[in-house]
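Note that one protein chain is taken out, while the other chains of the complex remain in position.
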Amino acid sequence: MAMQPTAILLVSCPDQKGLVAQISEFLFQNNGNIIHADNHIDAETGLFLMRVEWELDGFRIPREEIAARFAPLAERLKMQSASGELPGNISLVISNHADLQSVPERFGIPFHVFPIHPENKREQEQKELALLEKNHIDLVVLARYMQVLGPEFARAYPNRIINIHHSFLPAFIGSRPYHQAYDRGVKLIGATSHYVTEQLDDGPIIEQDIVRISHRDSVDDLIRKGRDLERVVLARAVHLHLGFRVLPCGRKTAIFD
Amino acid sequence: MAMQPTAILLVSCPDQKGLVAQISEFLFQNNGNIIHADNHIDAETGLFLMRVEWELDGFRIPREEIAARFAPLAERLKMQSASGELPGNISLVISNHADLQSVPERFGIPFHVFPIHPENKREQEQKELALLEKNHIDLVVLARYMQVLGPEFARAYPNRIINIHHSFLPAFIGSRPYHQAYDRGVKLIGATSHYVTEQLDDGPIIEQDIVRISHRDSVDDLIRKGRDLERVVLARAVHLHLGFRVLPCGRKTAIFD
Amino acid sequence: MAMQPTAILLVSCPDQKGLVAQISEFLFQNNGNIIHADNHIDAETGLFLMRVEWELDGFRIPREEIAARFAPLAERLKMQSASGELPGNISLVISNHADLQSVPERFGIPFHVFPIHPENKREQEQKELALLEKNHIDLVVLARYMQVLGPEFARAYPNRIINIHHSFLPAFIGSRPYHQAYDRGVKLIGATSHYVTEQLDDGPIIEQDIVRISHRDSVDDLIRKGRDLERVVLARAVHLHLGFRVLPCGRKTAIFD
Partner (left out) sequence: MAMQPTAILLVSCPDQKGLVAQISEFLFQNNGNIIHADNHIDAETGLFLMRVEWELDGFRIPREEIAARFAPLAERLKMQSASGELPGNISLVISNHADLQSVPERFGIPFHVFPIHPENKREQEQKELALLEKNHIDLVVLARYMQVLGPEFARAYPNRIINIHHSFLPAFIGSRPYHQAYDRGVKLIGATSHYVTEQLDDGPIIEQDIVRISHRDSVDDLIRKGRDLERVVLARAVHLHLGFRVLPCGRKTAIFD
């Protein structure tokens, strides 16, 4: 089963009549075969959200010119659009501890340590941002990065930093959510992957899931059971993002899966 | 939050370039505002499947003429299409036992008893079919109807008879699935709603879900836990069907939810 | 599969050596066959929690004398214990609206209306309590009873009032949790059944579950999807309570299922 190369267009604009018709007409006129289109109108914001994927094989516009050729239509419709292709590579790993240095290195991935203390936090984050920029990083994944990012960092990658929080947000915001869950005596624990904003654990949610627990589970059991869950929920969110399946819309996301 | 009246079009046809463009252009030319469109190409059959929903308010074609005005395009594209509006009413209840007669009657719903034995089965089913036809029934729901429908019945309502089977199909086909599940020692039990075909428990699946069980659960416990699950899974399937969200495609369904 | 009559003992006392031995010895000496025993020590409170169920057939102590005969051991071990038999009947329905009067009456269940306004709340609750007492009610189930119970009511039935809250507590405490969930853009919605305490939505949790939603779901869709979930979660909690499977322990519950 060979995969055909495809292009994906993510569109967000004020709703108006004829949007689907104009976008699909544009692709049809250029001999593009749509293999999947999905759209939605957000009732709160009145925004039209669309994801359309078509075959590049036979498409009359060369890959590198698609954005430019689509621009006039996008401007007329006041669209914000993004297009791209799959998938990603892990370019580098940043940590504020050297402990796990050997793991990424075993897989040939550069590892950078930026120890962070309250006093040097802003300064270190500036260095991290410089490193990310230099490496043309598109997506930052916070995997058990137990520091709250400063506002400048969050603003530098809007909807491009994915965090995993080990609770069913908005329950148990902040630190030690498994301890909070244990204290409250819940019967399920959750994990939430979301884009990072300046406000702690408050960004648009991409994916959530839960696992059942019981009174027999200690905090350590919750941590162990949650660990598997966190991995799966984070992996799903990264996969959705890389597949251009997440369209942020205000405080929320539309997921075209 | 007042609901605007909407129309829904379900389309299934051989895939070809420009389908989305032509269908959305048709709606746009008639001043129809698409509020949700979703399509999919089935890799096995090469069929293009689409569900599109638009506002009737301001649409230039009167409701009763939509089918006729869409027909030329449908014919040209070799489409099978269906359109309609929500939702349904419960017109009547058929049973082969009189036991629960009082329940539908409490809610003012006519109740008909057709006792079925191996000898009179075909004959009774013919009478049932006549009753359904006379009442212009669109959808038949088998809720714990513990008889296997004859082939003529199944053929009379293709993709319009929904059954609930109390297992995670295709595991535990046939009778006494909870006993089968108990004997096998599974850790989850399931329920499956599907369209009825001539082959037992083999029709296109609409919805499935599961509930966790343990070694402590007796067959009676499985039956009790499964009962809630069956209701929920059947209700979801009926809701999807009535919302024109189920597009059968060969042995399978596409669910546009 | 005929059911043997069984007795159930729920025990809660300070942990000390030999508790399981002494309790099981007591039953063994009286020819009781344990068919299920389960215990747990709560790490926070140091309480020993146990549920033991044994066959009454052949047990040497007559049913009505069990409590008295067990009392000396219970006193010595500083136990709080409860014993009883399954299951319950619905004795009466109380509402503050007359709208659904016909439904319980169809099933022959007495229906009482106590209209509640801010001014008469305390007074009406006193009348409700008198009615409950007169009918020897053991368990009160709040099914969509959209009033916050006053502290006197909550105190009158400690761990014997079960509420269903339509969110994954502690997320979305208070009113309109589905609207809160919609606004936050969560990907799962939940339901929580819990014992009622004087503090709103804060009592010991008995059971929770979730259902997946998407950006396409309106608040009305959340309400519909949640409705099925609420029923199932509430039914499970009531079943657990009636089966003497819930052992409250401070702010939490141990569930012996």
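We call the chains A, B and C, going by the order they appear; numbering starts again at 1 in every chain.
As a convention for this text, contacts are C-beta pairs under 8 Å (C-beta built on N, C-alpha and C of every residue); 3 or more make two chains touch, one makes a residue touch a chain.
Keep in mind it's a predicted model, so treat the numbers as computed, not measured.
Engineer: If you put the missing chain back into the full complex, which of the shown chains would it touch?
Structural biologist: Checking the complete complex, the chain left out touches A, B, C.
Engineer: Just name the one of B:I35, B:A171 or B:I223 that touches the chain not displayed here.
Structural biologist: B:A171
Engineer: For chain C, which residues lie in contact with the unshown chain of the complex?
Structural biologist: Its contact residues with the unshown chain are 1, 15, 17-22, 24-25, 27-28, 31-41, 43, 212.
Engineer: Contact with the hidden chain only, please: which chain A residues?
Structural biologist: For chain A, the residues touching the absent chain are 1, 36, 106, 214, 216, 218-220, 224, 228-229, 231-232, 235-236, 239, 257.
Engineer: Considering the entire assembly, which residues of chain B contact the chain that has been omitted?
Structural biologist: Chain B touches the missing chain through residues 40, 42-43, 168-172, 183-188, 190, 204-210, 214-216, 218, 249, 251-255.
Criterion: only the chains that are shown with their structure count from here on.
Engineer: Going by the touch rule set out above, which residues of chain A reach two or more other chains?
Structural biologist: Residue numbers touching two or more other chains: 40.
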